[in-house]
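Heads up, one of the protein chains got dropped from this complex, but the rest are sitting where they should.
A and B are the chain letters, set down in written order, and residue numbers restart from 1 in every chain.
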Amino acid sequence: MDYFIELFFSGLSRGAIYALIALGYTMVYGIIGLINFAHGEIYMIGAFTSFTVATILTILGLPLLAIIVLTGIAAVVWSASYGYTIEKIAYKPLRHAPRLSALISAIGMSMFLQNYVLLAQTSDFLPFPTLIPDFAFMEPIAHIVGSTDLVILITTTVSMIFLMVLIKYTRIGKAMRATAQDRTMAMLVGINVNRVISATFVIGSSMAAIGGLLIASHIGQINFYIGFLAGIKAFTAAVLGGIGSIPGAVLGSVVLGLTESFATGYVSSDYEDVFAFSLLVLILIFKPSGLLGKADTQKV
Amino acid sequence: MSETILEVHGLTMDFGGVRALNNLDLDVRSGEIAALIGPNGAGKTTFFNCLTGLYLPTKGDIFLYRRDKDKKISLKGLKPNKVTEHGLARTFQNIRLFPMMTVLENVMIGRHCRTKAFVIGAFFRGPRTRREEEEIIEMSHRILEKVGLSRFENDFAMNLPYGAQRRLEIARALATEPVLLLLDEPAAGMNPYETIELVNLIQEIATDGQSILLIEHDMKLVMSLSDRIFVMDYGKKIAQGRPEEIRLNPAVITAYLGEEVDA
């Protein structure tokens, strides 16, 4: 039973991180109908920025809490900036081009960013400093639920609530929902669509940065290639939940995280990634609208 | 002349809770120009989409009679390409040409379902494939001449003037040798001069014995062209008959003409 609970919580925290990344996919898809293939790279850059900043701050000898907060801020600021810039360079000129052109551009951007980090930093796995201490109060159940899992779950929940409030109640959130429903109409009623799209990229990238920071400190090492797999998996989660739907992305991520955790725990860990890819292929074939998404009928 | 070629029985189409087509009956006879009219949103294009297999109707039957083959074919639930193969060909209200293909190639695509060559034919290009290719080109060329577009043959479809694009759509549909030609608002967006040209073209095609069912907004055009008219409103058929009967039908006047006067 302990093993089951352990797998459950590790699956849940895994799902939580997928959710942070999946939100970026789903929001961007909802607004401009693009699979932002480079989103995984944003998360990777978030992890690298965290790594750099956290290491410098550790060397400077700042208190742990200050390190965590400053690292988080730095990761969010830089990832968001990257997201913003990528949209301006690789997607904005293609706003009226066929869907596949933008997707190819996104794939190119993803390759570019991976190799940019590879060349500027290193191809080795880098050990990430431990930021989250083992809490004393977690001691009795530490063999089942780790302190990191707890931090991941809390951070994710807070981020989600923040996002929900942002989208439901703020001006920009309303503008985003309007743009997602009908871009032309939104433009006609005076919404600055370009700004909304930029905001979507900034918000999505910030979430991915938090995910990057969390997963890096959870797994303990990073590499220029982590964005590819995490990106694909988060995208799987977004599709599973129904792409374009924010609650769907969270639900899909949790389902994917739990599936992976139980599958590797009870079946075999060799095929960990095969599960995710197979799930991706199967959903797209059998239920492309996902769990909470609406099927789109093409207008003739 | 008066044999039925298309028969639609109780056609119903629901989108979620909305009933776009309600128990619609319609028939088209060989060699006639039939028209389906109705105010905006009456369900005319939905009807075409059900007919051509793009939508699967919720209820009802669609039969196509092929007198030449002595067959009665149920079209309901068939894929669009099968429907076309059986002999329904359509144009689109919002023009759907292949913009980056030439005018001639657009028409050649229409010949696709009447020809056979596939991978092997393409690789080896044997005598039969070559003959087939020549036939495709020749027939496409003839059709373009008929609709008056042969001078544009090698231009990209997207560079054609608007009225010519509409005519090219008709040419492309004709290339499939349809039993019944379906025209979805062929005059939409045309200027008066282009409209007159179009009316002449449709009449010319009909004189060749082509049966036509058209959806139209423009009352005047329908009245002058059609042998019989069906009127629908809110997914239901509210009247049918010859143009002069329709003109005097009170239900039509309130539902359709009345609304137009208001607007």
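The working rule: a residue touches a chain if its C-beta (ideal position, glycine included) is under 8 Å from a C-beta of that chain, and two chains touch if they have at least 3 such contacts.
FYI, contacts and distances are computed from a predicted model.
Among the names given as "Succinate dehydrogenase / fumarate reductase cytochrome b subunit", "NADH-quinone oxidoreductase subunit K", "Sulfate adenylyltransferase subunit 2" or "Branched-chain amino acid transport system permease protein", UniProt records the absent chain under the name "Branched-chain amino acid transport system permease protein".
Residue in contact with the omitted chain (choice from B:112, B:146 or B:236): B:112.
When the omitted chain is restored, the residue from B:7, B:32 or B:132 that touches it is B:132.
Interface residues of chain B facing the missing partner chain: 52-54, 79-81, 84-85, 89-90, 92, 96-102, 104-105, 108-110, 112-115, 117-119, 121-123, 125, 129, 132-134, 136-138, 141, 153-156, 159, 172-173, 176.
In the full complex, chain A makes contact with the omitted chain through residues 34-35, 45, 48-49, 51-53, 55-56, 58-59, 74, 78, 81-82, 85, 89-90, 93-94, 97, 99-105, 107-117, 119-122, 126-129, 228, 232, 235, 239, 270-271, 273-274, 277-278, 280-281, 284-285, 288, 298, 300.
In the analysis below, only the chains that are shown with their structure count from here on.
Mean C-alpha positions place chain A and chain B at a centre distance of 49 Å.
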